[in-house]
Every structure is written in C-alpha cells, then in structure tokens.
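The block underneath contains the structure these notes are about, expressed in structure tokens.
Missing here: one protein chain of the complex. Every other protein chain is in place.
For clarity, chains are labelled A and B in written order, and residue numbers in each chain start from 1.
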Amino acid sequence: MRVETVIIGSGVAAAALSQRLLELDPQASILMLEAGPRVKTQDFGLWENFLITRDTPYKPYLDLPFPAQDREGENANTGIASGEMMDARVMAYGGSTLHWGGWSFRMKPEDFRQASTSGVGTDWPFGYDVLEPYYGEAEHYLAVSGDSADRTVPRTRDYPFPAFPYTLQDRDFANAFDGLGITHGHLPIARRGVSAVPSRHAPCQTTGTCKYCPFGARFVAGDYLDDFRAWNDLPNFEIRLGAIVETIIASGSGRVDGVIYLDRDSGEEVTVQADRVVIAAGAVESAKLLLRSPAPGHPNGMGNQGDMVGRNLITHPFFRFKGKLLENPKKLQAEMDFPTLVSRHFDTEAEQAKGKFVLVPPAEAVKVDFLGQMRAGKSRSTIEAALTGPAELQLHGMIEIFGRPGNRIENLIGRNRIGLHQTQVSLSPDGDHLARMDEIRAIAASVYVAMGAELLGPPSISWRIDHAASTCRMSDDPAQGVVNSDLQVHGLDNLYVCSNAVMPSIGAVNPTVTLGALALRLGDRLANGSDRASQGLTEQVPV
Amino acid sequence: MTQAEKAQLQSWLQTALELELATIPPYLTALLSIRLPANREAAELIRSVMVEEMLHVALVANVLVAIGGQPRFDADAVSTYPVEMTFEGETFSDREFPLDLRPFSAEAIATFLQIEMPQIPRHVTEFAKGLVVPGLTIGEFYQKIIDLLEKLARENEAALFTGDPTWQVDASYYWSGGGSITRVFDLGTAKEALQLVIDQGEGAWEAAAGKRMMNADSHFDMGHYYRFNQIACERRYRREDDPKGPPTGQPIRVNYEASYNFRPNPVADDYVGHAELAALNDMFNARYTVMLIQLQEAFSGTPKTLYTAIMDSMHELTPLAHEMMKRPYPGDELGRSACPTFEYVAFANDGFAERLQTEDVEKA
Partner (left out) sequence: MYRSRARHNLSPVVPRIADEDLQTLWKLFVAIGDHWEMREDARTYRLRHEAFLGNRIAMNPLYQGYYHKGCEALRSLIEQHGEEEAYRLLLGEQSGQPPPPLDSGSLEILRKRLVEEFIAVRLALGGFREFGGINYRGYFGGALLPGAPAPYRTGEAARES
C-alpha cells in the first residue's frame, strides 16, 4: 500500500502532528502505526477498580524491570545509574500520556543555549523566540491550566485556563520559600479547566485519581485522537495498532521509500510505501529504529554517520527529600493528586553550568493514609491522633544532566512482551553529580527548617528514564547531530524524527510541552502552511 | 403568597421538567439510529441539541429545588411514546402532534423542527408548512411560569426561595456545550435559568456581515430550530444569512438511508416470546430506570450522583440500543428493526427504588 505520510507512534507528538496536518488538509493521507494495543480509558468500572487496587489498566504495557538473579525481566542496563525503564513509558495507544503527570513547563531561553554555558553538548539550532508561538499553541492543545501573569518565561499568549490555587499543604512550603527568598509560582498543569470557550472535553473535577482520570481532563493522546476522528470526516487517516515497525526502507537517492512493520496479530510483515515518514516513537524507540535501518550511505543506521544515534542520552534524575514535621495541627493531607506549587528559583542561567533544578512539593507532601489505617482496624481516635501528630514530609525535584556519548540507548536481542525489540540502556552520572546533590540537600534542609521540620537523611534519587531525550539530537551540523532544525534526518529528504529524542537539552523541566510545540511546528512545515500565526488563524478548532 | 400558589408554581415547573425530559428519548433514538460515519454532521447537530435539553432539565430542576420543590424523575414523570404533551388538559398549540421514537429520517427532522419552532415565524421549510400557532405555546407556558415567579417574589422573595442551593447541580456537572448551569437562589437567577432555556430553543443571531466562519465545525450560538433546519436544508448557516431565510453556507451531507430503520414507537409486549430482544429491552429499560433514579437522587441532596448517572448509566445505553437496532422487529411487515422502549420499570426482586423506600420507612 502507499500513503503520503507514515507516522510511527501514537503519543503526544504523533497526535499533535497529525491533528495539525489534518486541520490544514482534512483529506491528507496519513497512516499512524502504533506497536501497542488500545487501553480503555474513562471507564467507570475500571476507574473504580483503580480506586480499590491502585492497578491501572495500562500496567501490562509497561516495561518489566531489568532481569535480576531470581527474576526474569526485560531490557538491560550497563551503566552505573539505574536507567530504570519500568514505568518510564507506556507502550500502548496514546503512548506515555496514558500515565503522565501533566506537568507542563516551557523551557527557558537559556536552555536553548545550554552548551554555550556548560561547555557540554550542542546548543539548539534555534532560539526560544522561534518556538515561542508554538509553545502557546501547544499549551492550548494540551489544555494547560497556568498562571498567565507569571513571567518566569516570556509569553505572548495566555494559558487557556487559570492556575489552580495552592493547596493548604503547599502554603507552608510557599511561606518557607518566601522566608528564604526562594522564588516560586504555580505549577502549570495539563488539566482542562473551565472558561468561556465551551468544550466537549470535560474539565478537571479534582477527583484525585489522575493516573486514570475518569473524565479525560488530563490530556491523553489516544483520547484526543479518538475524538478528533469521531468529530471530523478524515477519509484518508488510518491508525493501526499492534503494528511494530521493524525498519525504514530506503533504496537510495537520499530518500526513504517507506517502512516494514510486523503485524502482531497475524505475525506477517507488511510493507508500506510512503512519500515521507515521521518517527514519533519516543526517545528510546526512535533511536533504536534508526539504528535498525541501514541505507545506502548510512551503513550504521539512518542519520548515524556521526555516530550520534542513541547517544547523549539525558533524562532528569528525580529526587525526594524526606522530612519530619513535629506536629500537624492543620490536619494537612493530600486533597489533590497533582502539585500546585513549583520553584524554578534554581532553574536559571546562573545555575546552568552545574545543572539547573526545580523543587516541587508533591501532591502527597504530608503522608497520611486513612485507608491503610482503617483496613488495619485502627480506631477513630488512633487515626485522629496520628493525623495531628508527627508527620512525614516530602519535597521532590528534578535536575538537569548533560549528554555524554557513553550514555546511550541501543537495540538488544530479543523481544519484549509487546513485541518490540528490547533495549540496552547505559547511563552513568557525571563525577560532580554527588557534589551537586549535596548543594541541593543543603537547600532542602533549609526549607524544612523554615517549615519547622527537619530533614531526614539523604535524598532518594531515581534515574528512571522518564524524560529520556537527545538520542537523535538536533544540529545543523551533520557531525554533531542526527536531525536538522526542521527535524529532517541528515542525508534523507523525507525522513523526520518528532520526539524528545531531537532535543539537545531539556533544561530542568518535563519536555512534553516543548515536544508539542515542535510537533505543531513540524506540521506547519510539512503542510507548507508556513507560519500559521501570520495568516490570522490562531484559534484552534474548538474541540 | 399562599401555599397553594407556591404549590402551583412547583407543579408548573415539574411540567416544564417533564416537557424537556420528553424530548430526550426522541433525539437520542434518532441519534443512535445513525450509522456513522455517514451523517456525522447531522449527528453532531442532534447531539448538541440533546445535550442542551439535558441542561434544560437541570436548569428547571434547579429552579424547582430553589423554591423548595422536589423534582420527580419517577414513572409518572417519564413519557411513553407516542406522547402528546398537555398542560392543564390542553395540548400545547405548538405541539399538537405526538412525540415519537423514530429513526433519523426526514419525518423525524420535521418533528424536531416543530418541537423547536420559535415564537416568531422564521424560515419555514416545506416540512413544517401548514403549522398553525394559536393559543398557548411552549414559550408562552414558560412565560406564565416566569410571571408567577415574579408575582410571588414581589410579595416575599425570601419566603419563595427556601430551597437548599447545595441540592442543585452547578457548572461542575456540565461541560458539553454552550450555556452553563448556575445555581438558583433568587428571582434574578431563576429568570436567568429559564430565559436560557427559552433562548437556546429558538434564539437566532444577528446576521453579521464580513465575519469569517472559523471552520465548518464550529456551531456558533444558534437555537435548536436553526440547527435542525440546517439538516433539513442540508446546508449550514453563515453568519451573513438572515435567520428568517434559508441557510446558504457549506453543504451538509445527509443520507437518510444510512440509518437503522427501526419501527417507530416500539412496544415491549411485541418482544414477548423473542428471548434475545426481550432480554436486551429489559436490560436497556433497567439501565434507563437506574439512570432516572440517579437523576432523582442528584436533585435530592446528592448532586454528585449526577457523575454516576452520566458516566455509568448513560454509557451503558448506547451499545444495548445498537444491539437491538441490528435485530428485526418481530412481525413487522416492512422488515424494520427493533428499538428500546424507554420504559420506567418497577424492580421486582433485584431493584433499587422499592428497597430504598422500605429502608426509609424502617428508619422513620
């Protein structure tokens, strides 16, 4: 079969890109190939099951843990850091948006010039200003609730919905930050709100079960794809699930011809010819696919002439500082399932050389478990005494690390339970990482002291690769990167990568909104629509 | 104000509630009978109207609760089809036709146009010609309610609005279209609520020259009548169009053949002896009744039950209806298919309503 565009993947990048292409031309011929299955979302029975068991319906489509002595697993890690893959991503229709928390930050202007400051890696081939209008569009597409008066980053467009006020729990952290002169603000979050613009998507009902939102108020790419298709006539748009792309095919002359995918149900290999191919399969699979796809002039995989594919893996180590609150007279407890407060005080140019970081009091900053105590048969008075007595506190955050060639993603022989090739991760911290964490620890300690609490021990640090990026990084110099500033793979006119994989740096914040912006920008370019903003069509389709 | 006057107002509001409720099954069955992806735009338009009717139910119920009344969603409030709407023994002059459960068809659209006919004659398609509009229209009926509200409020507003506002549903519960639910606690908010019901039915727009349509899908604020007229004329309105004239915008593809042709106004007795159909119909009606009970509960002090009604029950009805529409109607000489009967069932051995009442009696 032959189509105009093949998009590999069905997550936020694929959804945003396909929607933009189809808005501009509803007749566009697009085939979307997703390796995983569909997970039933917004189902009340499954939601109740989640409430009772904390099991999500997409749990079967997470990576298994790495193999251990007494345990079969999947994938392998050869670095010093854990590089944990389990729960880092979801391999199903909608991709990792099925489980994401929805933190929706813009990077800061200096993040686009990170290499110039730190001396490691490469700068983005364009600046913040180029992406800025697309940031606004992405925030609208993802339905982000944020504080439009917050000028931590420059903006020319307001958020679609107002910020959620700080929780009572967060107020204590905010006051502590104030006392220490640590700036802070509302954490921009992808939860649809209520505005004058009517929408068929439900707003957040603060149900507090975000990992499986019964209302679909947290953006999930599969839901938006489903709705987009149900509400529009898109005769040449097809989505296939259980379609595991094995390789991109190219016969020569600087172009690719299409893809070969394995149909999971039938076991057959299917060839699809395409005018262009967009790989939107996440930082792990996108790199692995290129490595598996040699071509004339690309003996080590497409775009790999500079030996960059899969290398320079970065992510955000995620840290948790535990503290002890002597008493909890206000009965602080988690009333929500997403954080409302963030400090980007240390997410500045001055901190860039050492690795910027953000601080986030989590939704469950004060640990309280009524359910567990009641199930254990504790009496009412015991529970109440425990509530107002000493409590465990948490403060979370994440830190920027820099790309090194030795930190990489590769294909590993064997298939995982979804049918994808397994992955070998190699991730090791830089030598100065521990010293940096000590600095952060001192800051966390001072925050706790300001709250009348005390820090308990060193942080727990997770090197799970949720925010894996840079494995097909952007550079206009083919020796330094895999794709150019238009996301085209070097040396191939019609092959693109649209993924966190292309980002040379991700600063100290979640890359999702940046990815949405890149996807919408790519859509405009592919449709030759030039800059949409200049045509006055700034409104999204009301969905 | 006398108790009798207050009781009269409550009774009229209950009638208004039943009026709005009665339009939902006809819209829903027409909608469900559409075989997507054909008629997608028409389905969108019907759906948007139906969702707003649900809003109207909630608005009217809020007003009723606000004046200390209790909205009823019981067997008496629910219509069996075909139904003739009456008020004080007389049929509404603009509803001197029965409401049917009918598949998506030219006849169905013609009926929907009549249901939503505005007070001032607009563009009348060939389907709706010959309609006479004397006497009490739906609009006039709502005006009577508003007039009585105003009269009683003038006498003693505080004594009129005695209901608990937390028993009402607010904007949290409604997100699917234009307009919004507001809590009702005084004359101003009561009138706002009822005026929105009137406007959404028949509201037109000011023909605005030179404004470009966003895209084919955005339905700017136009009343239900005009949305149905777009289907009847198979064309969208443009902002430049005069509401008194026909639509001149983008064509809408309508194919009445691409719908399940079920036999209108099915009767449960006809399914007796056909095990599968009878079982499906029973299941549908059981779910439908549960949904109505949940609506009742939502306006009886636990508004959050509306979430369960919407998410749990509503989502069950669609696949059951489609299953029935794929099966032939027993003994139908025209070979049409079956359809749920939308009946309120009294639960026998495993029902909810009866036990709920028993429990109340025991505790009393």
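The criterion applied here is as follows: a residue touches a chain if its C-beta (ideal position, glycine included) is under 8 Å from a C-beta of that chain, and two chains touch if they have at least 3 such contacts.
Computed from a predicted structure; not experimentally measured.
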item	value
Residue in contact with the excluded chain [from A:Leu24, A:Leu64 or A:Val194]	A:Val194
Among A:Pro162, A:Pro198, A:Pro294 or A:Pro478, the residue in touch with the chain that has been omitted	A:Pro162
Of A:Glu269, A:Glu327 or A:Glu384, the one touching the omitted chain in the full complex	A:Glu384
Contact set of chain A toward the excluded chain (per top definition)	40, 42-46, 48-49, 51-52, 57, 145, 162, 164-168, 171, 193-195, 203-209, 230, 330-331, 333-337, 363, 368, 370-371, 374-380, 383-384, 387
Hidden partner chain, residues of chain B it touches	31-32, 36, 43, 47, 170-172, 175, 282-283, 286, 290, 293-294, 297, 301-302, 304-305, 307-308, 312, 314-319, 349-350, 352, 355-356, 359-360, 363
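What we mean here is this: only the chains that are shown with their structure count from here on.
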item	value
Whole-Å separation of chain centres (CA-atom averages), chain A against chain B	42
Residues on chain A engaged by chain B in the complex (per definition of touch)	42, 44, 194, 198-203, 205, 214, 230-233, 539, 541-542
Residue ranges of chain B in contact with chain A within the complex	36-37, 40, 44, 171-172, 175-178, 214-215, 217-218, 307-308, 311-312, 315
